[in-house]
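Please see the structure below; I have some questions.
Heads up, this is only part of the complex; the chains shown haven't been moved.
Going in written order, the chains are labelled A, B and C, and every chain counts its residues from 1.
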């Protein structure tokens, strides 16, 4: 019944469509957003734990700081989960799942870790969250035929992130 | 290092924890939100398609209506995807996946349909979206030992939705 | 001055318009969203009060949990208020107010209770909030000629909610 705009798009943007069946479709996916968000979660945990050991408990200033760290941690954990879900839902195609049969489980694990880091200030959970998203990033870049490396992030907590070699 | 608040919660809210490993954890999950959102997507498609056949094209009023339908469609497709992702990430546990081994694929399919209904006004895609989420709802209620029925929604487009028998 | 798209809509969607003068107009209103949100408010109060009695005060983990409960409580109280406001502003017509002359007061009361449950962790206020929205739901379904029943919600705190009989 409808004239297919998507067909016209297919002709114009064939290469992009071949590489990405996405939402717009726009083809701009980059796991770095999720990786930075996960790193921020660990940073907030460090600030929370450092603050909890101090003497300032029970004061307006203490509550002000701890509440802000928790809120930022919440937002970035959610952001990381959302970004991974978008790539998984929009970019990942059946052939990718065939090649990386554990991909669904990895994404589900990222969701669960993303909830765990919201529920606690447990740094190990934060490190696991970063690492799981790093693994997702490695698979993502591999599906695009782009090599990756690991390098320390240029900001605290300076954990290793997976970067594409451009 | 930290006294475990979660352990204390476990003792207080043992039953809830046994039934739901969730984000807060709060245990209030209900796929009806996603189902109503998916139904709204179909409703907006119907309004868009009805409008497109009219004579009013190219006027401010036409653009006003079609833009609003598209925006509402976008928001509800995204909302449905988000709600399903939360239940899948927070409530669904490995034993559920063992019992319903196609669950990961179903959720991934819902994400892809949720993107498709954003990209088009194709009613069939909308119907598929509603049905996939209905299937997800059936599995969800089954994991809680609650029977379900199908009944027509009490608002247009009056599609069948899965409801728990309470 | 403008060709009326609404008139064309009127002809196409006469039944829906007759039953609902709404924002899009789309006709999909369902108080269940507000009811679940109000129930979540009570659930958060229970978690807050349970936590406050524990020994874990003053630690990062305690603040993490209590802050998250409060935030979720805030969001769901606001969500419930918003949903009721939309139905009241868009769906409710003068003839409904004639038939239920206390409706404006009930909605105003829901707004005030929605603010009260944000200001405190007082469970009774939460119960009053749920009950007021239940009463609103009963009136809503009555205006559509759909019978209702009361049943326990299938998740903690398992309060009675008003459901349409479909």
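Definition applied: contacts are C-beta pairs under 8 Å (C-beta built on N, C-alpha and C of every residue); 3 or more make two chains touch, one makes a residue touch a chain.
Being a predicted model, the structure only gives us computed values, none of them experimental.
The complex is built from one repeated protein sequence; 3 chains are visible, and the structure file as a whole lists 6 copies.
Keep this in mind: only the chains that are shown with their structure count from here on.
One copy, chain A, sits rotated relative to the other, chain B; on C-alpha atoms the angle is 180 degrees to the nearest 5. As for how the two copies chain A and chain C face one another, under half of their interface residue numbers coincide. Chain-level centrality, scored on Cα centres against the all-protein Cα centre, points to B.
Of all chains, C has its CA centroid at the greatest distance from the CA centroid of chain A. Chain centres here are Cα averages; for chain B and chain C they lie 19 Å apart.
Spacing of chain A relative to chain B, judged by their CA centroids, is 22 angstrom. Distance between chain A and chain C, defined via averaged C-alpha coordinates, is recorded as 33 Å. Annotation for chain C: residues touching 2 or more other chains are 59-61, 64-65, 68. Every residue of chain C that touches chain B in the complex is listed here, in rising order: 2-6, 8-9, 12-13, 15-16, 24, 26-30, 32-33, 36, 39-40, 43-44, 47, 50-51, 54-56, 59-62, 64-65, 68-69, 72, 144, 146, 151-156, 163-164, 166.
Against chain B, the residues of chain A that register as touching in their complex are 2, 6, 21-25, 81-82, 85, 88-90, 92, 97, 104-105, 108, 111-112, 114-115, 118-122. Every residue of chain A that touches chain C in the complex is listed here, in rising order: 48-49, 51-52, 57-58, 63, 66-67, 70-71, 73-74, 118-121.
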